[in-house]
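All protein chains but one are shown at their positions in the complex.
Order of writing sets the labels: A and B. Residues in every chain begin at 1.
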Amino acid sequence: MIFDDYEKPSKLMMNLRAVFGRAYPRVIGVNREPSWLFFETFLPLLTVAAFVYFYKALDAPAQYIGYVIIGGAMTAYWMNVLWHMAAQMFWEKEIGNLELYMIAPISRMAILGGMALGGMFTCTVRAVSTILVGVLLFGVTLSLPNPLMFIGIFIFTMIALYGMGMMFASLYMLWGRQAVHMSSLMTEPIYLISGFWFPIKAFQNPEILGASKGLWLGTIASLIPITLGLDGMRQCLFPGTNDGFLPLWIELLALMALSVIFLILAKLSLDYMEKLGKQEGRLTMRWQ
Amino acid sequence: MAMKEIIQKNIQTMKWSAWLGWQMESNWTNPFKFLVYTIARPIASTLILVVMYLIITGGITYTDQFHYIYVSNAFFMYVFWVLFGITWVIHDDREHFQTMKYIYISPSNYFSYMIGRTLSKIIITTFSIFITLAFGVLFLGIPLSLTSVNWPLFLGVMIIGLLSLISFGLALAGVSFLTAKHSGGVNESIAGIFYLFCGVVFPVHILPTWAIAFSKILPITYWLELVRRALGLGVGVDTALASISTETSLIILCVSTIIFTIIAFSIFFLGDRLARSKGLIDMTTAY
Partner (left out) sequence: MKQSGGDILAIPAIEVKNLNRTFKTKAVKRKSKAEIVKALQDVNITIHQGELFGLLGPNGAGKTTLIKILCTLLLPSSGQAKVLGYDVDKEAHEIRHKINMVSGGETSGYGLLTVRENLWLFSQLYGMPTKIAKKRIDYLLKVMGLEHKKDSKVRTLSTGLRQKANIIRGFMTNPSLIFLDEPTLGLDVNASRLIRDFIKNWVKEKPGRTVLLTTHYMMEADELCDRVAIINDGKVLACDTPANLKKLINQDTTIKLEIRQVQDLSAFEGITGVRSFTHSHNITAGITKLKFILDDDATIADIVTAVPKSGSKIVSVEKTEPTLEDVFVTLVGRSLVNNDI
């Protein structure tokens, strides 16, 4: 019979299926609207190019063009975490999907993991195109003497970053329009303190914050995984420039620690917020 | 219907839609948080440029080039927010609140509704720009003095410039009628083009020759240059524009605004027509 019971998959398998299921509309959905390719590749290049010319106008050292390119590439992942993972929970609630996810017998992290995985597809296209333009159009030279370190930094940046995204998502699950505004608020201020367009070590320059305050700001900013990720990747790709915030191995260890911390915090926060949402009845409240 | 009555009806639509826009922007939080929100983003985006500038120049902020960047970047907020705001309205009304169809079929003119929603954005952005300029004067030594501003030129340029921006916004709204949820990408692209080609964070003469030629057909280039001249800041930095007199720049701004307005209106009404023929007025595309 068609509705006969089937052998129930293990908990892990169930959640993996949910991850894959939720990633599917992301990948398929965007490909059904092919205009995304234009927006994801062309659009970010405009801002990146503007910052490249900004540095060119000031006769900045060549590596700064490279810093901008790496910052531009990593913007894709940060935007993805903010808008297509955290704020997406608000959208899912608004379009009526959140309650269907909530009554399903799977971990909420599986849903968020699916969103992340699906989102990474478009992000990676965007990041690669930015780097290609940097190399081909602006003549940026990348060298990779330590590829393993680069891969390690990138992978743990992603894990920590998406872990943080999951934590944000738990907040956004309960929020109404403030979710959208919070994502907006975390755009430019984070670009600033995380050093998307310049190395954060520059905060320590005497004409900016000075050694002590600059170190403090950099340390606080390092709680956002993209900060150390950007710094580490720049150190890997532009060796010998002496603009790194911390030694690479410390940055890698810190990113590993952040990965574990954010994943645990995300789990705790999701559980707590779900409970709170159920208590206050905000889990399914729409049109906010 | 008499002309007077039509005008009155349209003004009424603009008024309530501007009120609605204000509510949507501000009523998600308390006034204090809203104030912080309104200030934090523009100040942060300005500080990014300031830090970038300071790193390279070693802390010098009294140059004309710095003033050029600071003022242009501050006024560019209008471009970003008007363009972003106007297309976001389409997306939000259609896919999120699903009210677009009801507003669309009402006797109110949808065109006037869009302008009303844009006005609320302009008011909030004006506040952000004021804060950014005040920050520059107080903390970064931007030599802006109210007595040295050429007020008639400034007000005239602002009115024409904002009209030009609203036209662009409406053209994008026309395109957004036809595009899916990521219609945000369209306005970001256009804002990005202006950011790159209109002399915002660097002078136009840095660009390749073909790009300079392109920048000279965009009204925003002249608008920003005229704003700088009216405020007396960063004047003469852009050698590509320095040779064009203020009068000529004004004429070019007016003519290009008229041309872009005509094109924008055509795009809006064409987008509107196509959306109706394709059944996209109540489209929802969440993924």
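Operating definition for what follows: contacts are C-beta pairs under 8 Å (C-beta built on N, C-alpha and C of every residue); 3 or more make two chains touch, one makes a residue touch a chain.
Every value quoted in this text rests on a predicted model; they were computed, and no experiment measured them.
Contact with the chain not shown here comes from a single listed residue; of A:Pro61, A:Gly96 or A:Pro145, that residue is A:Gly96.
For the chain left out of this panel, the touching residue among A:Ile106, A:Ile159, A:Ile226 or A:Met273 is A:Ile106.
For chain A, the list of residues touching the undisplayed chain reads 2-3, 5-6, 8-9, 13-14, 17-18, 20-22, 24-25, 28-29, 32-33, 95-97, 99-106, 111, 275, 278-281, 283-284.
FYI, only the chains that are shown with their structure count from here on.
Chain centres here are Cα means. That of chain A falls 28 Å from that of chain B.
Chain B contributes residues 24, 28-29, 37, 40-42, 44-45, 47-49, 51-59, 65, 69, 96-97, 179-180, 182, 185-186, 188-189, 192-193, 195-196, 200-203, 206-207, 284-287 to its touches with chain A in the complex. Chain A meets chain B in the complex at residues 25-26, 29-30, 33, 35-36, 38-40, 42-43, 46-47, 49-51, 53-60, 64, 91, 94-95, 97, 176-178, 181, 184-185, 187-189, 191-192, 196-198, 202-203, 205-208, 287-288.
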